[in-house]
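For this view, one protein chain was removed and the others were kept in their places.
What follows is chain A.
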Amino acid sequence: MCKVCVVCIETMAARQTILNIQNLVNPSLLTVKRNYKRWLAPTLKELKRRKMKMGPEPPTRRSAFLEWNYHAELFAFGKRLGEEFRKDLLQRAFTHRSYIVQEEMRQKEVGIEDPKLSLEDNQEFIRRGETLMSEYLKCHLRVALPRFPEEGICAVHGYLMTDKTLAHVSRHLGTKDIILSSDFPVEEVTLATTLKALVGALAESSGAVRAREFVRDFILTQLAGRDINEFWEIKDPMRTLADILKRDGRGEPEPRLINESGRNTILATYQVAVYSDKQFIGLGYGESISIAVEMAAHDALKRLFHTTENMKPIPFTVDVRSMSYDESKWNTSVNDWSSAKVENVDC
């Protein structure tokens, strides 16, 4: 009986009981009394009031949690992506210059005269990764879109290499918590440069082919479901079209109004087709005739470049070894684009 009482006292909070302590003098008279906890609601209210007064909590680093093992995280990172990273190189790819500087400052503040860290930053990997990534993306785009002018290729490449796109990819690969950098929450630039450094580290540990496959699988696939033409704005499509037709030895482009509806209303719509030598080459709609002519010229250019809505999708499973990486294989510039120049390319 006495033993039971002791257990009761220990688990008083859990069992929501209040013991009449005085009865402990005589254990046989022990009574258990249950009450409403009148203090509970006011306490919780007061706690909540104080919490609200403090404002929102600042975000905490995931690495500050008790359940955090940096080496396990690094190991899992490579395995998750199906890549074999060398551990030291991977850790180096995640270490930014700002982190090392911050750590050295911290050590100096503590009083260490000559702070020494056994860490190397990822500057070199970033440079190497960026070159490799940029080179491969352009090469793949040229193979996938052989009739698309070089300016367009550069525009699509520019979109893929922006910090926003790269940061999006990087964040969704799980680098956010592992990055060693002074800024928190991690900025877009840091996320993007980390991804470049990862490509560099991968090229160092498993070879350039694996690195290119990594770029193909994670960065190039951002184009899936996107319209290629939206990245490249042609300033004066009618003039561009006229120049191209002239180089081809065909007649001037001739826009003709082929349908219209609701003239002089706010819902007016016009349909314009462009003809050259009485041959149909493009079709466009617009709420005014000038817009419709411009859209028709855009459509004619899309048909020439084979980037219409029903184009063959960009292949994401091409063997990266089959591509040649020489600078001479640039696509034709839009300023000397003609059908004869792209005749021999396979598409």
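Odds and ends about this structure:
Just so we're on the same page, a contact is a pair of C-beta atoms (placed from the backbone, for glycine too) under 8 Å apart; a residue touches a chain by one contact, two chains touch by 3 or more; residues count from 1.
By definition in this document, contacts and distances are computed from a predicted model.
From the set "Vacuolar protein sorting-associated protein 35", "Large ribosomal subunit protein mL43", "Peroxisomal targeting signal receptor" or "Intraflagellar transport protein 80 homolog", the protein name that UniProt assigns to the chain left out of the figure is "Large ribosomal subunit protein mL43".
Remark: the omitted chain is touched by one listed residue; of A:42, A:58, A:111 or A:225 this is A:225. Contact with the chain that does not appear here is found for just one residue of A:259, A:290 or A:333, A:259. When the omitted chain is restored, the residue from A:41, A:76 or A:189 that touches it is A:76. The hidden chain makes contact, of the residues A:173, A:208, A:242 or A:323, with A:173.
For chain A, the residues in touch with the chain missing from this view are 14, 66-69, 72-73, 75-76, 79-82, 168-169, 171-174, 176, 216-218, 220-222, 224-226, 258-259, 261, 269, 271, 285, 309-310, 316.
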